[in-house]
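One protein chain omitted, others in place.
Take a look at subunit A:
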Amino acid sequence: MLTKFETKSNRVKGLSFHSKRPWILASLHSGVIQLWDYRMGTLIDRFDEHDGPVRGVHFHKSQPLFVSGGDDYKIKVWNYKTCRCLFTLLGHLDYIRTVQFHHEHPWIVSASDDQTIRIWNWQSRTCISVLTGHNHYVMCASFHPKEDLVVSASLDQTVRVWDISALKNKTASPGDDLLRLGQMNTDLFGGVDVVVKYVLEGHDRGVNWASFHPNLPLIVSGADDRQVKLWRMNDTKAWEVDTLRGHMNNVSCVMFHAKQDIIVSNSEDKSIRIWDATKRTGIQTFRREHDRFWILSAHPEMNLLAAGHDSGMIVFKLERERPAFAVSGDIIFYTKERFLRCYEFSSQRDTQVIPIRRPGSTSLNQSPKTLSYSPTENAVLICSDVDGGSYELYVIPKDSAGRGDSGQEAKRGTGGSAVFVARNRFAVLDKSSNQVLVKNLKNEIVKKSGLPFPADAIFYAGTGNLLCRAEDRVYIFDLQQRLVIGDLQTPFIKYVVWSNDMESVALLSKHAIVIASKKLVHQCTLHETIRVKSGAWDDNGVFIYTTLNHIKYCLPNGDSGIIRTLDVPIYITKVSGNTIFCLDRDGKNRAIVIDATEYVFKLSLLRKRYDHVMSMIRNSQLCGQAMIAYLQQKGFPEVALHFVKDERTRFNLALESGNIQIAVASAKEIDERDHWYRLGVEALRQGNAGIVEYAYQRTKNFERLSFLYLITGNMDKLTKMLKIAEVKNDVMGQFHNALYLGDVRERIKILENAGHLPLAYITATTHGLQDVAERLAAELGDSVPSLPEGKQPSLLMPPMPVMCGGDWPLLRVMKGIFEGGLDNVGRGTAHEEEEEVEGDWGDELDMVDVNGLANGDVTAIMEDGEVGEENEEEGGWDLEDLELPPEAETPRASVNAHSAVFVAPTPGMPVSQIWTQRSSLAAEHAAAGNFDTAMRLLNRQLGIRNFIPLRSMFLDLHTGSHTYLRAFSSAPVVSLAVERGWNESASPNVRGPPALVYNFSQMEEKLRAGYLRQQELAAYFTHCNLQMPHLRLALLNAMTVCYKAKNLATAANFARRLLETNPTVENQAKMARQVLQAAERNMIDASELNYDFRNPFVVCGATYVPIYRGQKDVSCPYCSSRFVPSQEGQLCTVCDLAVVGADASGLLCSPSQVR
């Protein structure tokens, strides 16, 4: 039993769940009806109008109504929105036991101790039928969820089923009700509207409760005989099926579970019992110490139950609804019913993987609890509470997709929890000895490690590490070092979620989330008022989690907020950008798209990614007081500035961020003395004298202004101030300014004007202005003040500031950090364009390549056989190799390596030696370092004699044949032979041929490059087409040369060819005709030319003479160049490798040729 909510109150006699909201009504023996929010755990309302116990209460399915019935014989219908009792239905003559709304008609059924059941129309507020027949208290009555039936239970030891279809027909129109009022009395005494269909007798004491099965023709009843009875009915009869015995006292309430094949009953024996409805045996019993149970209620839609007892009620569910799951990359594995399924996030494809053991129905909550997956081995560990905690290990076959029920036998074991700690190792917690057992995939114990703390659960914490929960702490334990790497005090942890980079971990407990680093250094803790359900990390290090009714986020600094609300709880499995993947309680994978703007914005601020911040400000609708308050609180007033329109807030933010320009602008808009003053203070702090002056001017604060001019040394302005003071008749101001200016005459004048003649006189005398002093003395007459003796007077002149006039050096103010962001964006796009251009280039080249391939020559040169060999022959190699396993050849020197006298084994055969033994290919011999054999082979096959040009190829082949593995420190490196044609299924210890550094694709590439060039040249050549005149010139030249040399016949030939071109130049034609005439007269060649235009020929590669068709020649066995016979035995001049005319068998370049 998983208790979700509990209340303490007076005895609870009636309960009803709201169908949509997380509310439950509890009617109490004290007469009060309570409305609770069981999710938040708060009392929403109480309704206290009944007099005496309220035994029945029921929510309406869709209207904001509920009905209650009590010992005051009253049925009250309430509106919970207005918190008011709408009306009272009177008629029952004794206590009312239960009340219930009909699921579609406006009816209420009530059962009463007056031995009747009544059906009321709550719209017309009248009783429409009285069901008589029971001859003792009717303890309960309820409508069938679908059919026109009512079932009732009574202390007369019977259960009755009533047919109310007649009632339904009769009241088709509501107007009828009024007409029928008069009939009420006749109904009371044997009316025919509602008839008893069946009377179920079997209990030997009073029956307290009876209820229908939601969709089968079954009834279950509970009675004071301590028995629960199961009844079946058909159209004509009903009979007792079975009796469930076990309760030790009166059974107070019993019902079928809507989703599982079980019966739930409770009793005054202080227990709730769960029964298997098919096997009719008890599954589980939940006991309370002191409280008798009185009532049960089921949620109409969700998997929740509630039970009322002597001192309150409990809301609970019987089975966990969270599917066990494990995420691995793009795939999530999860359990649903009796199958392991997998779901691919990217394609959103859901497949059934393998069947797993069916959870035994003998007890509850045995379904898989956690799942752990090893991607490399494709193995799954499923943990459940079976046998007090056990695990099952399944290895998923590679071709499992869509495989049916053919289940494999899982490897099992007991243990608190089991998780993979490495590719092929998993750890199992043995609680009894407080040890962690490390096991391999054969389920064998590899290692045991005692824990230095009492752990009650273990979780994955990176390869080789475990996160262990021990009461109020969690530890990270390194299994190899047997060391505690970190620990942290936390509330009781239920789930552990690692970030994708394994750097951070979120520890979820019932009401809190603790974020810590991988060494369990605490980063932040979030507290929730309602249950935390699940969570996952997004790629930026934001933790997205769900509570019962919200999706929320948590930033790395602990700031959190709501993303959206949820109707039903979900279990987040993965966060990918804006999409949240989750499993719901039905085990369905869902993808929810969320608005991530808020947390992405906050994250950008946190990470100081101001360019992002700026672009988000520009492009999205982020605003609101909350955001401004957040920004201000987080110390980003300058960012908040961008959101605010209100001038006062802007002014405050500007001052806070020191942005004086915006502050001035705002101050102008506001134009209030206080704001100018504050602006002045800030400007003074920054040293911006201009703004200070402006602010003082705006507020006409002359004294401050004068002082500002004094300290900034602005004498002109001070003089002006003096004049202003004079105009304003402000003597004190005048005097101050004069003092600041050091203007003695002015001071005397002011004093004189103000009538302070003695002072004026003293001032004049002190500063040595004798003429003025004399004049003043004359005016003063006798009352000339006496001056103190022995004093050296001096004129007080204000010191001149170093910086005169303008602003002082300004304080550095952070501003304009966002300007850069926009520029970057602009540049970014430019870059992309450039890249695109490059991309186009690449495409063009590719196209040329394709053309190259189409060219017949290329394939011709690719030595026909080779292509086939590459594709087909590799497979055949392995079989052939099996004939010669290397061990077979090496004699076994020592039979027993472990004998007391150790005899070292004789060295085995190096792989390169194996290669040379087996191969007749020159390249493989070269790779094995067996150069002379390789050369001999080439000599035989291609007649090659000059190997110097091949030197680098030989060496490269050899160098590339081994890799180097540094093994144990300071010991010599191990060289390893690289073999060709590796594949996954190659058997070990069977040597393949060496991998050659020259392979076909490389050659193909080189050739392609070569032909590409040729094609280019050909293309260029089309542009310099030999023009007819040029051809004529060549012919003319040849003709002239031959004629002059008296080779008349040849010259005639040229002349004829020249004439065939129809020369346009008359001179040439004429000359040709003359030559032809002259030659025809005398067709003799003076000297013989080695040239016969009639016969096709090739040119000898060494002597450059033509070899006509049919003449004897010799050729180079390597490059196929043709030579005159005299060249036989010489080194080929074309390839510089082979001997001309050598007897060669042809190159062997593939093992297939050998066979």
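Keep this in mind: contacts are C-beta pairs under 8 Å (C-beta built on N, C-alpha and C of every residue); 3 or more make two chains touch, one makes a residue touch a chain; residues count from 1.
In the analysis below, contacts and distances are computed from a predicted model.
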Hidden chain of the complex, named as in its UniProt record, picked from "pantothenate kinase", "Translocase of outer mitochondrial membrane 40 homolog (yeast)", "Phospholipid:diacylglycerol acyltransferase 2" or "Coatomer subunit epsilon": "Coatomer subunit epsilon"
Among A:R482, A:K608 or A:R1073, which one is in touch with the chain left out? A:R482
Omitted-chain contact residue, chosen from A:T278, A:T376 or A:N619: A:T376
Out of A:E289, A:D771 or A:D932, which touches the unshown chain? A:D932
Sort through A:R46, A:R349 or A:R966 and give me the one touching the missing partner chain. A:R966
By the contact criterion defined above, which parts of subunit A meet the unshown chain? Give residue numbers in ascending order. 376, 422-423, 425, 433, 435, 438, 440, 444-450, 452, 462-464, 478, 480-483, 886-887, 890, 897, 902, 904-911, 929, 931-932, 934-936, 939, 945, 947-948, 951, 954-956, 958-960, 962-982, 984-992, 995, 997, 999, 1002, 1005
